[in-house]
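Step one of this worksheet: look at the structure below.
The complex is shown incomplete by one protein chain, all other protein chains being positioned as in the whole.
Up next, chain A:
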Amino acid sequence: MRVNFTVNGRQQEADDVWEGESLLYVLRERMGLPGSKNACEQGECGSCTVRLDGVPVCSCLVAAGQAEGREVVTVEGLADFAKQRAEHGGCASGACGSEQGTSLQDAKQWQAKGTDSQTGEGGELSPVQQAFIDAGAVQCGFCTPGLLVAADELLERNESPSDADIREALSGNLCRCTGYEKILDAVRLAAARQGEAV
């Protein structure tokens, strides 16, 4: 079958999709977007978390066909998504009332610029991405994309979350390396920086 949907602001078309394929498989293997991760493929770990019409979902549990006509944001589009949101008054997803798709029409697919996280050069990271690097919340990094999408969504709806709020929002995302302390630090840091910027 053919699936048409929007990924990171771009209209995409996937051909010859077998009906049993997940959205995760189509993103990773057919769209060239392997950023969403395949840690469990059973909806337990959150590493494949994407926004589907603004709602965070495990893309491994979404049949590709269910994405037909809908908007997907993956970690690859997160920086631009956050930028659009900042420029358009706090909502880039279309899920919070603005007209669907319009705010994303200009969104360009993410491009890597610079690889030295120390300098912050490249400047294309979203606040939550930068905070994960700065706080030491990334070790192996396999949980990171899903956590970033989930944390970004938390900060979109709650500008100054308590620790209990952060824990609740990220409880569907497993991390095996960090013990979560530095992930909490990163979300607190992103929230604080967001607060300063306003």
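Throughout what follows, a residue touches a chain if its C-beta (ideal position, glycine included) is under 8 Å from a C-beta of that chain, and two chains touch if they have at least 3 such contacts; residues count from 1.
Keep this in mind: contacts and distances are computed from a predicted model.
A.B. asks: Considering the UniProt annotation of the chain absent from this complex, which name among "Sarcosine oxidase subunit gamma", "ABC transporter permease", "Xanthine dehydrogenase subunit D" or "2-oxoacid:acceptor oxidoreductase subunit alpha" applies?
C.D. replies: Hidden chain, UniProt protein name: "Xanthine dehydrogenase subunit D".
A.B. asks: For a quick check of understanding: of A:Leu52, A:Val72, A:Leu155 or A:Leu170, which residue touches the chain that isn't displayed?
C.D. replies: In the full complex, the listed residue that touches the missing chain is A:Leu170.
A.B. asks: Taking the full complex into account, find the residue in A:Gln12, A:Ser59, A:Gln84 or A:Gln129 that is in contact with the omitted chain.
C.D. replies: A:Gln129
A.B. asks: Applying the definition given at the start, please give the residues of chain A touching the unseen chain.
C.D. replies: Here the touching residues of chain A are 18, 20-21, 28-29, 32-42, 44-45, 47, 74-76, 78-79, 110, 112, 114-118, 122, 124-125, 129-130, 132-134, 136, 138-145, 148, 164, 166-168, 170-184.
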